[in-house]
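Okay, structure first, notes after.
Here the complex is missing one protein chain, while the rest keep their positions.
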Amino acid sequence: MKAFVYRGPGKKALEERPKPEITAGTDAIVKIVKTTICGTDLHILKGDVPTCQPGRILGHEGVGIVDQVGAAVTVFKPGDHVLISCVSACGKCVYCRKQMYSHCTTGGWILGNRIDGTQAEFVRTPYADTSLYPIPEGADEEALVMLSDILPTGFECGVLNGKVQPGSVIAIVGSGPVGLAALLTAQFFSPAEIIMIDLDDNRLEMAKRFGATSSINSADGKAVETVMKMTDKRGVDTAIEAVGIPATFELCEKIVTPGGTIANIGVHGQQVALHLECLWDRNISITTRLVDTATIPMLFKTVRSHKIDPKRLITHRFKLERILDAYETFGNAAKTKALKVIIEA
Amino acid sequence: MKAFVYRGPGKKALEERPKPEITAGTDAIVKIVKTTICGTDLHILKGDVPTCQPGRILGHEGVGIVDQVGAAVTVFKPGDHVLISCVSACGKCVYCRKQMYSHCTTGGWILGNRIDGTQAEFVRTPYADTSLYPIPEGADEEALVMLSDILPTGFECGVLNGKVQPGSVIAIVGSGPVGLAALLTAQFFSPAEIIMIDLDDNRLEMAKRFGATSSINSADGKAVETVMKMTDKRGVDTAIEAVGIPATFELCEKIVTPGGTIANIGVHGQQVALHLECLWDRNISITTRLVDTATIPMLFKTVRSHKIDPKRLITHRFKLERILDAYETFGNAAKTKALKVIIEA
Amino acid sequence: MKAFVYRGPGKKALEERPKPEITAGTDAIVKIVKTTICGTDLHILKGDVPTCQPGRILGHEGVGIVDQVGAAVTVFKPGDHVLISCVSACGKCVYCRKQMYSHCTTGGWILGNRIDGTQAEFVRTPYADTSLYPIPEGADEEALVMLSDILPTGFECGVLNGKVQPGSVIAIVGSGPVGLAALLTAQFFSPAEIIMIDLDDNRLEMAKRFGATSSINSADGKAVETVMKMTDKRGVDTAIEAVGIPATFELCEKIVTPGGTIANIGVHGQQVALHLECLWDRNISITTRLVDTATIPMLFKTVRSHKIDPKRLITHRFKLERILDAYETFGNAAKTKALKVIIEA
Partner (left out) sequence: MKAFVYRGPGKKALEERPKPEITAGTDAIVKIVKTTICGTDLHILKGDVPTCQPGRILGHEGVGIVDQVGAAVTVFKPGDHVLISCVSACGKCVYCRKQMYSHCTTGGWILGNRIDGTQAEFVRTPYADTSLYPIPEGADEEALVMLSDILPTGFECGVLNGKVQPGSVIAIVGSGPVGLAALLTAQFFSPAEIIMIDLDDNRLEMAKRFGATSSINSADGKAVETVMKMTDKRGVDTAIEAVGIPATFELCEKIVTPGGTIANIGVHGQQVALHLECLWDRNISITTRLVDTATIPMLFKTVRSHKIDPKRLITHRFKLERILDAYETFGNAAKTKALKVIIEA
């Protein structure tokens, strides 16, 4: 089968690989229908993710059709249409028991990382019964690809952890795909103001169309000042960090109101300065989280009832044969204005 | 009347001062029966608290008897025995409405800071109806002095924010008075393990007597290693920071388990390094809080029903005339083994 | 001044009454701009509310302009435009401290009940600082009349107590004004399905326009069956009772899913049968609540940010001189299709 393979820092290839096989009773083999590329895949290609070794098939998102199941699989059977969670959950360990699937002691984010992933014609998914989700007939499968990772990430790490409430004022720092996912799902809770902050006017423009009530281009270094002016010096109830660098996290520290929350989504590569000399008496919370995808069933219902339209995140479509072009497009988002690109297998 | 006055960095005096007078309808004048000294008072004396200017009578804790009330006071009358909260709460602003009294827009921690305090024969307490608490006849008033500040501080900032649960494993970093207050109140929730960490063996010994299940002297730089060994490499569910310096906060970052909480109590004077490169995917919470004293009524009930004995924190007693000796004793805790010292007015 | 007065069961009159005066330092006198009629006023007129004695000026909702304030009032001054909460809150008692204003030991729902109310040219409002809310310039005051009682009632008793969530399935039994208030505010949380149940097709039609996803006329006695069919036999996550009779409450008992919630809003005059023989093992919650109006500030923000349009509840407008006609119209809602009627003073 065709598969997109990481070949070491800076190297990638579309290769012919053997179709995967069941290796444990809880496995399923899923024929990929559609998959997509995540910002994390770009990190892997740069060599920034040491758990992912050369030779690995990338990809941890997608929808497909069950091809085979192991002897212990009871929920799914060949022919079932399924959504693949980016997180594999054994369903038995102490973390899975409390829906903290990201920290499953034998699973977690392993797809396209420690084991071969979804950017291929087929994928082996461990713990199928608790890591796949049934797609009902008639559902828009392309929209559901957004539920593998990006929407639950924005929702769980940003919106739920950030305790967004009706009438609250929130800021989202970073208007890339994950920031926009937070923006879309934040609206489930009817905040009064959603201030989007980024360096790219294009992305801010898009954020306005996605429901941001105002936007700030922070290139002039005056974002804090502007937020304070917009909020009558109160600051924001929730600051969602969706970039992953010290500057944006510290921006959040400066704009959060007493009693508020900083919800981190960004993947950070270095330490940040936590200004406890200012924050120790401000009654704030800071949260971090690797997506658990525990809210996939809830998000499913919101999609089916048209409370959210995940397809707004999809900007480009490619066949699997052209996945190198897809990476090119996704990797040059500033120029191509790509958000999420769909790969059809 | 006699009053203890801050006279500028390094200078203090017991002086004769006029008895305070009602200046607003919501004020009460309280005759002090017993008060105490807080670590924050030592900070003021060093000149570290810029809001507190020379000439100020210090003290923000105590019990006393109402002497006079302003025209708008309805809950209290002269002769009532009262506990004085360290936080003055107007009861009307947006923060007071949600019991976040620490951020009252016209109150908060002002006693012995922006206005004259309780280390005197009398004190003027603003917003009396919502900042004093009635003491029922027969109560042990000395024990209740611990409810003005130190017990709610340990309980609200450390234990409640830290979400201590039956069966959980917690660590308290810092075995001074506030760490011990957290230790005492943590036991309301029956955690399985309470690991106390400090540099002073004396204080750790005391912690064991107060209910710690184990203790670690971190002087050898191996506290992280030891905690990990004690918890089968899992780390602690709750790490309570009760010191206020970068080293102890970073220790908390290293020992908190995935899904756990770091609850900061310490007053920090500088930034700390937040290792988001390790923590971004650990599903943790970090909280900060200035005590609101919103739990005083709850703590009152636990004292009356003997679920806690606050007097265990009291090590020394002085008359107001000897308050300079009291400061000497409290300021040299390593030598005197002082925790809280009672001043009788 | 002109005032609408309850004159004993079945009797009412528009009378000339002296303008009210300040009787306590915390009082304000408010010149009424607009008020409205509540279903509870109809109950009083029937003689069903024993706390309300003949001679009482009715009304507990409205917006107005502060005319005078008592000596202890600090938040408001004459000329301020204010929203009047239906609940008077002293701000000091144990219940007010936890925002359970409905049970204020010296306040609660007293306006137009134990003391004279708002259906007059002027009203005396006790505890003005904690029972009035400032209206910013430029706000639509008529819309805000809905925040005195009906919207917080639907929201607090129905939606918040009912724990409405994104993607959840809810049923609201009773499509009168309070049921519709629940319907409007439930949408803050993006439920997937809102099933409206009533006996009146007109009201159900209106519910559809207000956002219900489906409606059931329960006249045929098959409402339970229909709900079960619509929900694949699961039942609803939240059942909101907005009528106040045994039949509708028992309907809720039958349609709530395991793990779900029944949130009662209805004013009940008699006991209902709680079928614990069916429910003891269903992991459900049942909640009751007298509105606290603690969410008025939150609702204010949702109105200002256009997340909700409270004016959709207003169907008729009358001058105070014609308040008897207003009662006639409101009291014959089945015929007049009245929801809320505005009275301009």
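Which chain is which? They are A, B and C, in the order written, and residues in each are numbered from 1.
Here, contacts are C-beta pairs under 8 Å (C-beta built on N, C-alpha and C of every residue); 3 or more make two chains touch, one makes a residue touch a chain.
What you are looking at is a predicted structure, and each value in this text was computed from that prediction instead of being measured.
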item: Listed residues A:T23, A:Q53, A:T74 or A:Q270, member touching the removed chain; value: A:T74
item: Residue in contact with the excluded chain [from C:L42, C:I65 or C:I286]; value: C:I286
item: Sole contact to the chain not displayed, among C:H43, C:K208 or C:H268; value: C:H268
item: Those residues of chain C which, in the complete complex, touch the missing chain; value: 95, 98, 100, 102-103, 244, 249, 258-259, 264, 266-277, 279-290, 292
item: Residue numbers in chain B that touch the chain omitted from display; value: 165-168, 187-193, 213, 297-302, 304-305, 307-308
item: Missing-partner contacts on chain A, residue numbers; value: 25-26, 71-72, 74-75, 91-92, 94, 97-99, 129-130, 294, 297
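By our rule, only the chains that are shown with their structure count from here on.
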item: Centre distance in Å when chain A and chain B are each reduced to the mean of their C-alpha atoms; value: 42
item: Chain B: positions in contact with at least two other chains; value: 98
